[in-house]
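Every protein chain but one is kept in place in this view of the complex.
This part shows subunit A:
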Amino acid sequence: MENSTQESHLRPDNSVTYESPYPLYAMAFSSTPSRILHHGQRIALGSFIEDYNNRVDIVSFDPETLLIKPHPNLSVEHPYPPTKLMFHPNRKSSTSDLLASSGDYLRLWEVRDSSIEPLSVLNNSKTSEFCAPLTSFDWNDIEPKRIGTSSIDTTCTIWDIEKGAVETQLIAHDKEVYDIAWGEARVFASVSADGSVRIFDLRDKEHSTIIYESPQPDTPLLRLAWNKQDLRYMATILMDSNKVVILDIRSPTMPVAELERHRASVNAIAWAPQSYRHICSAGDDTQALIWELPTVAGPNGIDPMSMYSAGSEINQLQWSAAQPDWIAVAFSNKMQLLKV
């Protein structure tokens, strides 16, 4: 259902669409600047097929020519849909890039210009048969050898990917952990089906701080985003809720703001990579909203700054520091890059 007024707003210079043969969920921007790659910015796309055979494709986006170019040989098979994809946060080399995917295990892939090779499979289970599937992971951008994964077995595992070994594994929550985000080199936060946001410090693994709990007990919190520009703030979304909850880690339990302008539940959130006050959210109401957090909230709540309506529910949102002018959204089979 597309609204005609929105459609007319889309012009070739402010949006680029890529249509994939299958529904997409996971998306990731490479950190390698596009100017040093001759094809453009690499974007990894993970399929969402409810079957064993899924794929991860790499496409290139050139912000000058506004073209998305698929690379047929930069495509790999992935068992079941990848729950998250992420590139190495600090890669400066133009020849090879590192991509991580989570699913049954944390897998690392080496992405080159013409090929993508599996590098390693990081598996922590003692027995060979059983693994705890991962719901999400985050790559620490200050310490890029560190990746934190969250799993349905209520634990978070911190990997040292250079050694290929587990740094530590913490039982983070009482129920499945749904998302994890790094704040500092040694501090991360996670959200879980038990409805809490907890912060962990690797220097003090015995203790964690609960900074927020969902108002209805046991309402799962599904996603978490930590503002990298201002580490005081985090955003999270609840299950079946149209609210984006903004938290200040200095004042636990009380959210700083609840952004409630979506007309259906929210699916994804992303903080602006270049501004500490802006956040984008996308939901089932097919809308992507950009919010500006004011210093003082008005009595009626906070209104978004701008919005975009897609053709169908937007499932994924990425706002990368490598391309701060573009927001990537994924809905049904399409991936769209929108100019901010």
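Assume a contact is a pair of C-beta atoms (placed from the backbone, for glycine too) under 8 Å apart; a residue touches a chain by one contact, two chains touch by 3 or more; residues count from 1.
Criterion: contacts and distances are computed from a predicted model.
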Name per UniProt, for the chain absent here [options: "Cell division cycle protein 27 homolog", "BHLH domain-containing protein", "Chromatin accessibility complex protein 1" or "Transcription initiation factor TFIID subunit 5"]: "BHLH domain-containing protein"
Candidates A:Trp109, A:Phe137, A:Tyr178 or A:Trp271 - the one touching the absent chain: A:Tyr178
Of A:Ile152, A:Val166 or A:Val256, the residue in touch with the unshown chain: A:Ile152
Interface residues of subunit A (partner: the chain not displayed): 1, 3, 5-6, 9-10, 13-15, 23, 25, 48, 50-52, 79-81, 83, 103-104, 130-131, 133-135, 142, 152, 175-176, 178, 183-184, 187, 193, 201, 203-204, 206-207, 209-211, 222-223, 229-232, 239-240, 248-254, 261, 263-268, 272, 274-278, 284-290, 292, 295, 303-309, 313, 315, 324-325, 327, 338-340
